[in-house]
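Of the protein chains in this complex, one is absent; all others appear in place.
What follows is chain A.
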Amino acid sequence: MATTPAIQTEALVKRYGRSGATALKGLDLTVGEGEVFGFLGPNGAGKSTTIRLLLDLIRPTSGTVRVLGVDPRSSHELRGKLGYLAGDFVVNGRQTGRELLDYLGDLRGGVPRQRIDELAAALDLDLSRRIGTLSKGNRQKVGVVQAFMHRPPLLVLDEPTSGLDPFLQQQFVELVREASGNGQTVFMSSHVMSEVQQTCHRVGIIRDGTLVAVEDIDDLRKRAVRKVEVVFGSPPGLDQIAGLQEPSLTGNVLRGRLSGDADAFIKSIAGFHVTDIVSEEPELEELFFTYYAHPQEA
């Protein structure tokens, strides 16, 4: 890659305390500029640990971290180019959303009020209320606003939509897409497959402190199995169908599962009268499950 990666870690090890657990065991991760990168893995895999290292909240035991080309430890100014949101967004509840956002905006050298108001309106968030009186989801929205408001080159999001209802998760997906459209890089840990599927270009899967796979979402899509349903005027025999897994014929309806290239299947039914065809968006969730499975079950 010609440009500096947005995030690069090499042999990154993090042990908590002198005798504590080793949360990261040599993580090698590269996230390119402009990418939306999903960071997946089971609970306790080391996602939050990685993210907190990127923000210099905790320090590596060994190995290197580069964020936008610099060591997060070396300069606090780097964080001016970052937006951070944790799933359990907590702040002093005695201030209003407006007060908090003004303060955080000031720390960043000023954020146009109009931008804050736009975001708040898009998320249907009342900034004049004290944060302590907001519901969990509404509090999380304040977090979303502070992470996105200054249009940072790199967004680091740790389970950002936890507590948001489906409608707001969708709003969030839109925000990420918009950010991506602006050329911003997004690094996001998540347990919500639908949002990963809708936003990410690549996903990395971490397990037990090491990166076990990095996949391109488009490749995954191609490999993924999708359900197909074809309705015929008069059905062919099952033996005439090619390229379809687990084909079954009920009346005029043919059902089965398709993976990879669809050409053979389409050619095989081309000579028959097809009145309808339905193919579902592939479910990546099932693919990820194999990575999530706990070692003893795998």
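One rule holds for everything that comes next: contacts are C-beta pairs under 8 Å (C-beta built on N, C-alpha and C of every residue); 3 or more make two chains touch, one makes a residue touch a chain; residues count from 1.
The rule is short, and it goes like this: contacts and distances are computed from a predicted model.
The unshown chain of the complex is recorded in UniProt as "ABC transporter permease", chosen from "Ubiquinol-cytochrome c reductase iron-sulfur subunit", "Sarcosine oxidase subunit alpha", "ABC transporter permease" or "Xanthine dehydrogenase family protein subunit M". Only one residue in the set A:6, A:27, A:40 or A:104 touches the chain that does not appear here, and it is A:104.
When you scan A:40, A:82, A:224 or A:244 for touch with the missing chain, the hit is A:82.
Within chain A, the residues in touch with the undisplayed chain are 16, 52, 55-59, 76-80, 82, 84, 86, 88-92, 94-95, 103-104, 106-109, 146.
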